[in-house]
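Can you keep this structure in mind? I'll have questions shortly.
One chain of protein is taken out of this complex; the other chains stay put.
For reference, chains read A, B, C, D, E, F and G in written order, and residue numbers begin at 1 within each chain.
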Amino acid sequence: MSLKSGFCDLGFAKVDLDRQARRGFAEVIYCPGKAREHISSIACQLIKNKQDLLLTRLDKQTFAYLKKKIPGLRYNPLAKAGFLARRLVVLKRGLVLVISAGTADLPVAEEAAVTLEVMGNRVKKLYDVGVAGVHRVMHHAALLKSAKVIIVVAGMEGALASLVAGLVKVPVIAVPTSCGYGASFEGLAALLTMLNSCSPGIATVNIDNGFGAGYFANLVNK
Amino acid sequence: MSLKSGFCDLGFAKVDLDRQARRGFAEVIYCPGKAREHISSIACQLIKNKQDLLLTRLDKQTFAYLKKKIPGLRYNPLAKAGFLARRLVVLKRGLVLVISAGTADLPVAEEAAVTLEVMGNRVKKLYDVGVAGVHRVMHHAALLKSAKVIIVVAGMEGALASLVAGLVKVPVIAVPTSCGYGASFEGLAALLTMLNSCSPGIATVNIDNGFGAGYFANLVNK
Amino acid sequence: MSLKSGFCDLGFAKVDLDRQARRGFAEVIYCPGKAREHISSIACQLIKNKQDLLLTRLDKQTFAYLKKKIPGLRYNPLAKAGFLARRLVVLKRGLVLVISAGTADLPVAEEAAVTLEVMGNRVKKLYDVGVAGVHRVMHHAALLKSAKVIIVVAGMEGALASLVAGLVKVPVIAVPTSCGYGASFEGLAALLTMLNSCSPGIATVNIDNGFGAGYFANLVNK
Amino acid sequence: MSLKSGFCDLGFAKVDLDRQARRGFAEVIYCPGKAREHISSIACQLIKNKQDLLLTRLDKQTFAYLKKKIPGLRYNPLAKAGFLARRLVVLKRGLVLVISAGTADLPVAEEAAVTLEVMGNRVKKLYDVGVAGVHRVMHHAALLKSAKVIIVVAGMEGALASLVAGLVKVPVIAVPTSCGYGASFEGLAALLTMLNSCSPGIATVNIDNGFGAGYFANLVNK
Amino acid sequence: MSLKSGFCDLGFAKVDLDRQARRGFAEVIYCPGKAREHISSIACQLIKNKQDLLLTRLDKQTFAYLKKKIPGLRYNPLAKAGFLARRLVVLKRGLVLVISAGTADLPVAEEAAVTLEVMGNRVKKLYDVGVAGVHRVMHHAALLKSAKVIIVVAGMEGALASLVAGLVKVPVIAVPTSCGYGASFEGLAALLTMLNSCSPGIATVNIDNGFGAGYFANLVNK
Amino acid sequence: MSLKSGFCDLGFAKVDLDRQARRGFAEVIYCPGKAREHISSIACQLIKNKQDLLLTRLDKQTFAYLKKKIPGLRYNPLAKAGFLARRLVVLKRGLVLVISAGTADLPVAEEAAVTLEVMGNRVKKLYDVGVAGVHRVMHHAALLKSAKVIIVVAGMEGALASLVAGLVKVPVIAVPTSCGYGASFEGLAALLTMLNSCSPGIATVNIDNGFGAGYFANLVNK
Amino acid sequence: MSLKSGFCDLGFAKVDLDRQARRGFAEVIYCPGKAREHISSIACQLIKNKQDLLLTRLDKQTFAYLKKKIPGLRYNPLAKAGFLARRLVVLKRGLVLVISAGTADLPVAEEAAVTLEVMGNRVKKLYDVGVAGVHRVMHHAALLKSAKVIIVVAGMEGALASLVAGLVKVPVIAVPTSCGYGASFEGLAALLTMLNSCSPGIATVNIDNGFGAGYFANLVNK
Partner (left out) sequence: MSLKSGFCDLGFAKVDLDRQARRGFAEVIYCPGKAREHISSIACQLIKNKQDLLLTRLDKQTFAYLKKKIPGLRYNPLAKAGFLARRLVVLKRGLVLVISAGTADLPVAEEAAVTLEVMGNRVKKLYDVGVAGVHRVMHHAALLKSAKVIIVVAGMEGALASLVAGLVKVPVIAVPTSCGYGASFEGLAALLTMLNSCSPGIATVNIDNGFGAGYFANLVNK
């Protein structure tokens, strides 16, 4: 293993040790397709170099394996996220509101929330307020207005993002989910909805990308 | 020209003279791709056989040509529809409400409306009430509730159909339009939105198919 | 758990208790992606608040679990639908005819039928009458004419909807199914067929959405 | 210009002079994207070498230009096909029936018909018999049964091919057309319909490929 | 069970007993998505009514179940086809040549071959002669020329169909297969190749539809 | 014309007069598909009600028409944007940096810039710094670091967004453009690139949606 | 205008003056979407800095405009390429063979050829040798074997690339063209064919990207 300027070369990986300084948060480990020994090595390098630690799409079995090597590692099973608690003190920032249209969107919404919390943001959650019963979100108008950034997580037709953006003065980050069937085409329908919203003030991340939405919201909320 | 059981054979076309009896309304002439002499021949056969007359996607020039051959032919230039006024007496039926999300959706909404009126329905129009300013449609709650059938015409992300369906007890017929750009893919985004709506009670017709929505609503309203 | 105006907040879900009054039928529970404890909680809230109960895409195991908590819960295994029998008295309404093109379309057709029956409609079924042997549907011309609404369920190329709509005076609700292979692209071929039908009088729901077709037909049949 | 074994090298083109012997009909000139001088040179080579001559997608202006160079050149303006009449004597073969669903499909149907006629086949045409009025095609059952090969040309949802194939014992060649709008996606809907037909006995050619259907039917009819 | 004119109504299915007379071969049973009891019932009705019997996409387990109920039922495991041997005497007809590009295309090629044989055709097979080594197919020029119909089965880029069609005077039926990965998109690449062939004389069936190709070739070969 | 709570009903349009209060900026007029008289009426209503005025995708001819009715109306011909200069005083805010990959992306980049300026933001532009010559963007590292929000506008493969996001601590708003040809599919390639970026901290708007990016950046920059 | 390290900043463009040293050839100007004054400015900067000059997709009118400002500028109208002749001395390198399947592919093939020639390569052309008449390419086996790199340009189904690659020992660069109609989907069919080739030894560039193929072949040929 050789240490070069700004990264550490493990052969199979070049861990970006400059990331936290350059971008404000350490390299985040996306777990699918990586051997657990590799995940462990990368995580240990990050810890050794005093970087934050966040692991996404981490399954329960791999968490159990890592837990033994990394004392203090915590896990949000719904979000499938592993993290070290260092930053869990909430910084002086605005409120980030994470909204979901349905209950099947919760894993993605939780991934956004846990990402935000690990990065030191204050988060509130408003779940299951899809447009099929619009009085549910309307009831929370005050909450909507208290947020500095809003994340809207929705599958199926994803109409909630347009509705929410039409009501507020703050940026809305839209996350399409793959919930649905048939012509939802694994989240494509919701993605297109969000990209074509008639309400300006929306930007969109990849399907099921709760992490990306949380990361982006954190940058906005700084 | 030979007359066979239930249709009239013009060689280039077999005019379905049984249509009115069988389906409740005569064969409707979809004009694109037809020579104007052909349109005229078909229309004359229908008139001669005491059928209704409705021509869709009829451009102004062809209307002017037909007007000379068919006295009394009327034209809605926004809807691009030609028709004979025979049925314009409103029958005893429920109210059909035609809603559009934006002003660019008007041609499609008008095509639905004129189709309904030619078929003898009572029609009201509620235009430009998209979800970017949701108070506009909410303001008309009473009107929504007075309808027996509702047609929602929307382009871009097409979210209005879900919202409206979530508020009413009657069938909502959704018409995606090709208004939009980029990832609207000529109406595909709105079409997928409407097919995947989280509000049940919606059925969808082809992109820009105002005629199809009006025809279907007329059958429901009988 | 807090009870707010028109909905009940379970945290993970906001059960829409106003749905039955507003829309004529209670919130229907779409089961995939929900924990069985969550399904159970939502169902119990609905029952407690004297709402109808219908659960779609409910697998056998979850039904067995729910059965213990909800006495009287019934199950249609082909349609994968759970329901309480309250409304199974048929209301004074027209006949809804559910037609399927092939035998592989039965689960979707049954989902439409059970939805209609739970909502108090009179239903007849005409299965396996696809266009490969058109005499089968022609033989039932009288039955077609006796219906007030018709649902056509078809996979592969989905041509049956056009044929049926061409024969009747009533609305035809088309349901594409994912039956087929290769260039059927999981139901896309049938969906496009139905959206582009040359027979007016058709509106389409999502692929495999028997529930949506039944719900819509119920609204038409009122 | 050099003459090599089996082809003639014009530099910009290598005219396949072996085609007629090898395949039963000469190289056919697809005109779009070719300079008219080039078309003329290729055609003259074919004539000089006693090959058949057929030009497809030939516009009126180019025909007028070629007409001066190639005496006896004939033109079908609807099919946009140019040809030399040599073979127009009908050979001893079966009947090929060309069916179109609508009148907007005529150019494609005519391209199939003229291709067949130039190759010496006996052709009958049955136009505008789409499934929206199924009695029109049913009326011609005897004609359907008299054919040795059938070509079905249809746009929009293209359901006619399945219906016809379900009634006969002979091969049905399906030609999707780009007629339609919205979710017809320039003929894709009809193409998928035909590829997924529940009636076996259908094979499909490219969208708007009347020539290809005629060519194939000629091979079957030999 | 009721017997109506031309079909037998089993409730879940309407077996088309007129098929053999009308189309020259009995209704063929496509097995996926059907309960084995249902397959058995349909098969028994066909046998009772002296129809041919062919079952496609029949898995080994279901074959074992059916074998007990239908003595004499035979099975081609590569083609996954079940059939009764009645017709296996070869009729006086031309030769059908089934060509495959690769060895992974064999199941589809075999399905075509067994379909042809059950229908009484003389079949030869030429497997693994893809364009990566074009001398293999060129070596068999005489065999190509001896056929009355040719079926070309190919996955990946599917170029073999164009090559073969360019060499012969007979109809080429192209069957794209889902063999491949990445941008083959489950057979879409090969399908598009075949539809767009620069060699006329090709018609195409659905992806992996060996049965459809065999059925069509049988009609051509009559 | 009737004035209702929060909007003004012009019949063809319901101008949202509550927009500025609710969302921080008035309803913006998207011009395509609207009659110029209609655009004029809507604009006059907004002015009369002391709302901001911004018109997007406004062509030169329509601008000339409006200019006569709306004194002081200004025009950015590259961005195709019309606006009233009221707000052009720069507010106390962070710097927004608008980056383009190529010169063909300028119209979209300018639309973002003019939107930001009309809303009172300080804007800098860094054009033509695509990854084909990465030293160009690297040269401006200090400028990148001075921004509070960055908009990256790129067509073709759209790789610049990932590169820039990897260098900074602030939110990057990615705008795919339709520049390119072939497999760029009118901006789809760039859109997918941006949605799938391996650098977190990016959110994406619709293809060519410079306005949407500017609007969103303005909300972030508040 | 400011000159910075490695590029020249014209405001609307940053001309990469390091390109020739870094990559072996100067920045090439892709003309569509650029104002002619801008093209002229960029070209002049390149000349002033002793860089090569190549302009692609340059229309005749813009060439005429530039010709006046840039003495010695030459033009290939079929390839739509402008260039300065400096390098037209052929360097000591291998032969590059440019093959086209049809005559409609010539503009793309010529763009590849002119790119290669401007970069100092020896080029031979073999046009119109598509697989519909495979003897044409087979006849030139010796020519195929004499090349160090081969470019294959083909539209429609694009099968020629697989065939050629199967015959040689050198890299084959495949260029799909947008020639074709219907299910060629503007070159998508040919692109997929080339990406999925069963003959290894092929790499593919964008649809109609003759320039890209020539540029790449030049790098291989060095």
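Points to keep in mind about this one:
We take it that a contact is a pair of C-beta atoms (placed from the backbone, for glycine too) under 8 Å apart; a residue touches a chain by one contact, two chains touch by 3 or more.
Worth saying up front: this structure is predicted, and the values here are computed from it rather than measured.
The chain not shown here makes contact, within the complete complex, with A, E, F, G. Residue F:166 is the one among F:120, F:166 or F:210 that touches the chain not shown. Of the candidate positions F:17, F:79, F:151 or F:189, contact with the hidden chain is made by F:189. Taking the complete complex into account, residues 22-24, 28, 166-171, 173, 191, 195-196, 200-207, 211-213, 215-216, 219-220, 222 of chain G touch the chain not shown. Those residues of chain E that touch the chain absent from the view are 103-104, 106, 127-129, 132-133, 135-136, 139, 179, 181-184.
Touch with the hidden chain on the side of chain A covers residues 4-7, 11-14, 16, 18-19, 27, 30, 32-34, 38, 176, 178, 186-188, 191, 206-209.
The rule is short, and it goes like this: only the chains that are shown with their structure count from here on.
Each of C-D and B-C has its own count of C-beta contacts, and the greater count is at C-D. Ranked by how far their CA centres sit from the centre of chain C, the chains are topped by G. Spacing of chain C relative to chain G, judged by their CA centroids, is 56 angstrom.
Chain F has its Cα centroid 26 Å from the Cα centroid of chain A. Looking at chain E, residues 166-167, 188, 191, 195-196, 200, 206-207 sit in touch with two or more other chains.
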